[in-house]
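Here the structure is laid out as structure tokens; the discussion comes afterwards.
Every protein chain of the complex appears in place save one, which is left out.
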Amino acid sequence: MDMIVIMKTTAVAGDVERVVSRVSELGLAPHVSKGEFRTIVGAIGEKTPQFREQLEQLPGVDEVMAITQPYRLASREFHEADSILDIKGIRVGGPHVNIIAGPCAIESREVLFDVGKAVKDAGAAMLRGGAYKARTSPYTFSGMGKDGLQLLKEAGKQLDMPTITEVLDPRDVESVYEYADIFQIGARNMQNFNLLLEVGKTDKPVFIKRNPAASITELLMSAEHVLSQGNHRVMLCERGIRTFAGETRYTLDVSAVPVIQERSHLPVFIDPSHAAGKRDLVPSLALAGIAAGAAGAIVEVHSCPDRALCDGPQAVLPKNFIRLMEQIRQIADIVGHRVTLWGREDEQSRHPAVGD
Amino acid sequence: MDMIVIMKTTAVAGDVERVVSRVSELGLAPHVSKGEFRTIVGAIGEKTPQFREQLEQLPGVDEVMAITQPYRLASREFHEADSILDIKGIRVGGPHVNIIAGPCAIESREVLFDVGKAVKDAGAAMLRGGAYKARTSPYTFSGMGKDGLQLLKEAGKQLDMPTITEVLDPRDVESVYEYADIFQIGARNMQNFNLLLEVGKTDKPVFIKRNPAASITELLMSAEHVLSQGNHRVMLCERGIRTFAGETRYTLDVSAVPVIQERSHLPVFIDPSHAAGKRDLVPSLALAGIAAGAAGAIVEVHSCPDRALCDGPQAVLPKNFIRLMEQIRQIADIVGHRVTLWGREDEQSRHPAVGD
Amino acid sequence: MDMIVIMKTTAVAGDVERVVSRVSELGLAPHVSKGEFRTIVGAIGEKTPQFREQLEQLPGVDEVMAITQPYRLASREFHEADSILDIKGIRVGGPHVNIIAGPCAIESREVLFDVGKAVKDAGAAMLRGGAYKARTSPYTFSGMGKDGLQLLKEAGKQLDMPTITEVLDPRDVESVYEYADIFQIGARNMQNFNLLLEVGKTDKPVFIKRNPAASITELLMSAEHVLSQGNHRVMLCERGIRTFAGETRYTLDVSAVPVIQERSHLPVFIDPSHAAGKRDLVPSLALAGIAAGAAGAIVEVHSCPDRALCDGPQAVLPKNFIRLMEQIRQIADIVGHRVTLWGREDEQSRHPAVGD
Partner (left out) sequence: MDMIVIMKTTAVAGDVERVVSRVSELGLAPHVSKGEFRTIVGAIGEKTPQFREQLEQLPGVDEVMAITQPYRLASREFHEADSILDIKGIRVGGPHVNIIAGPCAIESREVLFDVGKAVKDAGAAMLRGGAYKARTSPYTFSGMGKDGLQLLKEAGKQLDMPTITEVLDPRDVESVYEYADIFQIGARNMQNFNLLLEVGKTDKPVFIKRNPAASITELLMSAEHVLSQGNHRVMLCERGIRTFAGETRYTLDVSAVPVIQERSHLPVFIDPSHAAGKRDLVPSLALAGIAAGAAGAIVEVHSCPDRALCDGPQAVLPKNFIRLMEQIRQIADIVGHRVTLWGREDEQSRHPAVGD
């Protein structure tokens, strides 16, 4: 898209339709974004100088802007208000803070259901668990695959929690779609563009983790790949960048939260578990992220971390997660946010988001 | 020091004296640290294997440990409880959270007193202001020097606030000592070892900022230089490390707070202003640091930042600082800490710290 | 693999066969590596303590070692001599230095053939050209796809040069296999493990670029994924890491060359073009890499870089490439290496490598 067509507040539906069809005629791809007060039409394409004048003359059009940032649909310029996603009745983004928790990998029915129940009782809104694991070594456990997906689906149903799991391979998009509610794109796949395009073609939300060497612009460009395919439900996640500071596995770039929020309307989560690499540091980093205004956190919890098949040292124990959830709830309040307490008396957040 | 002599809880004063004099006889430097329950004697020196047995046989000695970390006096092993400093009646460290605020540089009486009054009214405990500025360019304002120190002293006196200012040169230690209450060692001088040794010879507290390329071990080693001279009142400050992430001036390594606290008894502050480099990001980073458990923050405030002679873009406006202080106070409570509200009804923090 | 079975120098073929079949019986995967003097059998699997004794008693076995590095087949311990690959009669690795050159992307028959002829005349041994391009933006040229592969195959045939091209998606492995001689795994896909496993199942050489956030251990683990599938023809490439130093696109970590050579038997190339991001810096970085002992360099060359559809600013002009090749040739000599001059009188390098 080289242009944003900003409709007047008085524009009617027919005006928008006319702009859309004109944009298509010009060989550009139109993208409509309806705000509370006005509608904006993005027009993606290369040759535009002459088109701009043509579009500006259509009825209801207020202004046509050329834009120069490399990301477009992900930008605040394109969508001024915070995007609020509705995921199975749970609101994500804006003032809503959601905690995603669960084991790193799905290892067995028992662990998954135990941990799932524990995190739901503590107030987590969504359940995480990996069926396909990207492991550095070819000689280690790489996930239960489809059997794991099946268990995750059952756990989500029984606990009434939306589920999120990582998809590693474009060839797995179809089966992950069938079993889980949210696609997780791992840090190592943040620039696996074919994978991004595949999940962009679906209608399920996508949770993209920042690669440890990626700038914020690059992260937003990865979101743009998904958005450009018509899937507008994208969440971002800061999970630590690679720096010289070797005391933690990665360095949580907590400033990424306000920086992304300034540039983009998409919700920004943090992942304190992978940043820290050590259980004891997870609560401090989680609270730091929420205090900085994050839309939530994704936390690894395990009932028996010394037997975990994957990343045990960074998993929080259920009893400590209870205390952490309580502090997260209080800090969210102080910064004007509100934690979704799905498992409890949280009627308000059951209402579907308006105008998403 | 190659050894820590741990006295029994039943050891009496004479036992400690005997260990100290024996350590001296052996050609080692003794360092006594009295805890609530037991006393520990550090013995610094090179050849020790044979000495260990000798010391273990003295009355009242419980155990003699050899240590291998490169820092010693700064370590938790050496001083298990949090160090709580008493700075003009204000307690620093442990559960106490202190906010240091003021302009980057001392530019004029008017700005300094105006900003000082504003930050005190908002709840800041200490006043900052630079008289000697380390400036990258030889062609820019480098501080008012002694005239600035004089103004800072007057402001501190009138506002009843301890003052902190940077010392850049061993030759200035004497005059800074005369005018200010706390020596600040800037990030660029974190490994200016002669400067560290000079301030270590004084009895005024030292606030050491982490160099943007320094590991946490290196920061603790810089503290060790001060401690090794007998000055035990050291505070540390994370102010952002240098990473590829160019959206902020530096990357605030918020995990440094819990990591240092695990390894050292010294209070750890954060500096959100220099990390961010932009005013709008300062509150998020300040809150993140306090949520992560920091002993305080040092924040640049300016009443007229567009006319500031130094780092104007990162200075917070007084009106925004009021709101920030309120949020800091609330978040500190949630993590079990307590903000010193010096300018207000804060009787409790006027009591001198015990056993420091 | 948990063990390396080192055969005696006097062991005969039957001894090796017996070890291999015993390893298989024990449920481990055998991997035979024949050196000039002795044969080593790797045994990959989990439960081994009891097996070790059993294997040590077989005829011809000298020693059985357990190994602890996370990478195994990639290690010097496993294969002590430099691996020398034979790629269509060209030797790669050991003392042989090979220059791979060509345009970033295949854009047209004309440019590809022009540049190909120019680089061959200058002494390049292999031809590069991208048909599938990983592009940060979804709105930019992403390669000619199969049409590009077809052109590359024709150019390679006409110029008698082995060809290398990037594969981005496991679904493209089959078609890239059909058209090109070497699979390139780009930096963004270094940890796309499914892709690595797919190319590992083929019998064509694999050229893996280091991700800008990857440690050398992680790079060797990625090689291990390919090696573990039975494909032993792996080349590595340092192409710049992400650091704070913003004057170049990435920071070429030239020390990676000797560090990898110490740990691994695999050939290590450098990519000065992507590290620099600017044409003027490419020669200095290329010469630095060759002086540090690299097995070669991959250089982007374009006859008309200001019209290139991809990465034009870093492409060297053919006339400058001629001079660069001459300096590379001379520097390689000084460090005891020898540039393959495929297009010229280079009879020696046409001999197939022995014992690869």
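Letters A, B and C name the chains as they come in the text, with residue numbers starting at 1 for each one.
Just so it is clear, contacts are C-beta pairs under 8 Å (C-beta built on N, C-alpha and C of every residue); 3 or more make two chains touch, one makes a residue touch a chain.
All of these numbers come straight from a predicted model, not from anything done at the bench.
From the options C:54, C:215 or C:229, the residue with contact to the chain not on display is C:215.
Here one chain is not drawn; of C:5, C:254 or C:339, the residue touching it is C:254. Considering B:26, B:197, B:304 or B:322, the position touching the chain not shown turns out to be B:197 (whole complex). In the complete assembly, the contact with the undisplayed chain comes from B:171, out of B:34, B:157, B:171 or B:307. Chain B meets the missing chain through residues 1, 44, 70-72, 134-139, 142, 168-171, 188-189, 191-194, 197, 211-213, 218, 221, 224-225, 228, 241-242. Taking the complete complex into account, residues 213, 215-216, 241, 243-248, 251-259, 262, 275-276, 280-281, 284-285, 287-293, 327, 330-331, 334-335 of chain C touch the chain not shown. Interface residues of chain A facing the missing partner chain: 242-244, 246.
By our rule, only the chains that are shown with their structure count from here on.
Overall, the chain located most centrally, as judged by its C-alpha mean against the mean of all protein C-alpha atoms, is A. Chain A and chain B have centres, each the mean of its CA atoms, that are 39 Å apart. One finds 51 Å separating the Cα centroids of chain B and chain C. Shared interface positions of chain B, defined as residues touching 2 or more other chains, are 243-244, 246.
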